[in-house]
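Some notes on the structure that comes next.
One chain of protein is taken out of this complex; the other chains stay put.
For clarity, chains are labelled A and B in written order, and residue numbers in each chain start from 1.
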Amino acid sequence: MTLPPDPVMLPLEVELFATIVAAMSGALVALRRGYDTVGLFALAFITATGGGVLRDGLFLQNGPPAVTRDPRFVIAVAVACVAAVIVGLRVERHSRLIAVLDAVGLSAYAVVGVNKAMMSEMSPLAAILVGVISACGGGVMRDVIVREEPLLFKPGQFYALAALTGAVFYAGLVRVFQLAGTQAAFIAMTVAFILRVLAIRYN
Amino acid sequence: MTLPPDPVMLPLEVELFATIVAAMSGALVALRRGYDTVGLFALAFITATGGGVLRDGLFLQNGPPAVTRDPRFVIAVAVACVAAVIVGLRVERHSRLIAVLDAVGLSAYAVVGVNKAMMSEMSPLAAILVGVISACGGGVMRDVIVREEPLLFKPGQFYALAALTGAVFYAGLVRVFQLAGTQAAFIAMTVAFILRVLAIRYN
Partner (left out) sequence: MTLPPDPVMLPLEVELFATIVAAMSGALVALRRGYDTVGLFALAFITATGGGVLRDGLFLQNGPPAVTRDPRFVIAVAVACVAAVIVGLRVERHSRLIAVLDAVGLSAYAVVGVNKAMMSEMSPLAAILVGVISACGGGVMRDVIVREEPLLFKPGQFYALAALTGAVFYAGLVRVFQLAGTQAAFIAMTVAFILRVLAIRYN
């Protein structure tokens, strides 16, 4: 692969957006299981920041994880919890909503993960790997904690595959086609999201 | 928040104390489940050091975790295992004893976590976050491994809330009221412990 101009850091808003939707998916799972306020916040927090903590803490290792550096992550989780409680009272089919929110978070986290890993001077292959792990990590932690079989391992869910596609698209668009980061991010997230939603719909 | 004199590092004995009681809670869970000697030590070890490893390895990232730097941690776990076996043969109501030991460990780990994070120049909010995670981490790992629903997520347990209260008290007493570290630690641990024990008692 070519090594063209340095990748640009995506705006923090993309990661905050991923955090909010992932937190909402976690909070809705917690609601469905009858957790109290603290349990709800804890599960939302783990779902939303777990992948990012794995990414920063285990793989990139250039200092404390993002969640400890900017108070907006904790605020984002809190806002998502309130939103989930409000939405949860009105929506009948939690499972579908949880899956869609999870898909948005998955797509956004995959792209952010690749971006951060490439910024950290990892090879494209390693960056894609880190992107996929950070995208799937929070959801797997959520499922392990509530003792459900992780979506990642259920047949035909295209879960990791959607994250992988998003990650590969982002890396390819930035590195090979030299697209601007935000454009590449938008395209890659859309592709990953559509793939995952199609899997939810036809499964 | 004000940024008064540098926080002082709490004596290592506080963390060793937390390690021993947390290890005992893990060892008693292992006894109840009929683990052999190695499984008992392993579960005690994970329960007692898991939160600290998350704290040091994932969040603080200033070198290998405490448990690899001082042999007393491993010795503390071994001592706790022996104590658990002796106590376990005499005590009828393991669940209550496990919960109380867990509460002591939770309180002490919350305070140590905040202290170490503040020493690592984290913001008070991030330090509180790290304190809560390091306090709850070992217990959650223990529960996930033995496939029980983590206490953290059971309604009305005040589990994370007790850790959070202890963490906020410690940070507040040291940073705002400028109390000496060991005094602040003692008060914060007591408050957290009482809160958690009340939840156990009236639940």
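The rule we apply is simple: contacts are C-beta pairs under 8 Å (C-beta built on N, C-alpha and C of every residue); 3 or more make two chains touch, one makes a residue touch a chain.
Bear in mind that the values here come from a model prediction, so they are computed numbers and not experimental data.
Visitor: Which of these, A:R32, A:R96, A:R147 or A:R201, touches the one chain of the complex that we don't see?
Guide: A:R147
Visitor: Consider the whole complex, including the chain that is not shown, and state which of A:L58, A:V85 or A:V100 touches that chain.
Guide: Counting the whole complex, the residue in contact with the absent chain is A:L58.
Visitor: For the chain left off this view, which of B:I20, B:L58, B:V111 or B:A192 is in contact with it?
Guide: Touching the chain that is not displayed is residue B:L58.
Visitor: Of the residues in chain B, which ones touch the absent chain?
Guide: Answer for chain B: residues 30, 33-36, 38-39, 41-43, 53-54, 57-58, 61, 63-65, 67-69, 71, 74, 144-147 touch the chain left out.
Visitor: Since one chain isn't shown, list which residues of chain A touch it in the complete complex.
Guide: Touching the missing chain: residues 57-61, 117, 120, 122-123, 125-126, 129-130, 136, 140, 144, 147, 149-150, 152-156, 158-161.
Here, only the chains that are shown with their structure count from here on.
Visitor: Taking each chain's centre as its mean C-alpha position, how far apart are chain A and chain B in Å?
Guide: Here the centre of chain B sits 29 Å away from the centre of chain A.
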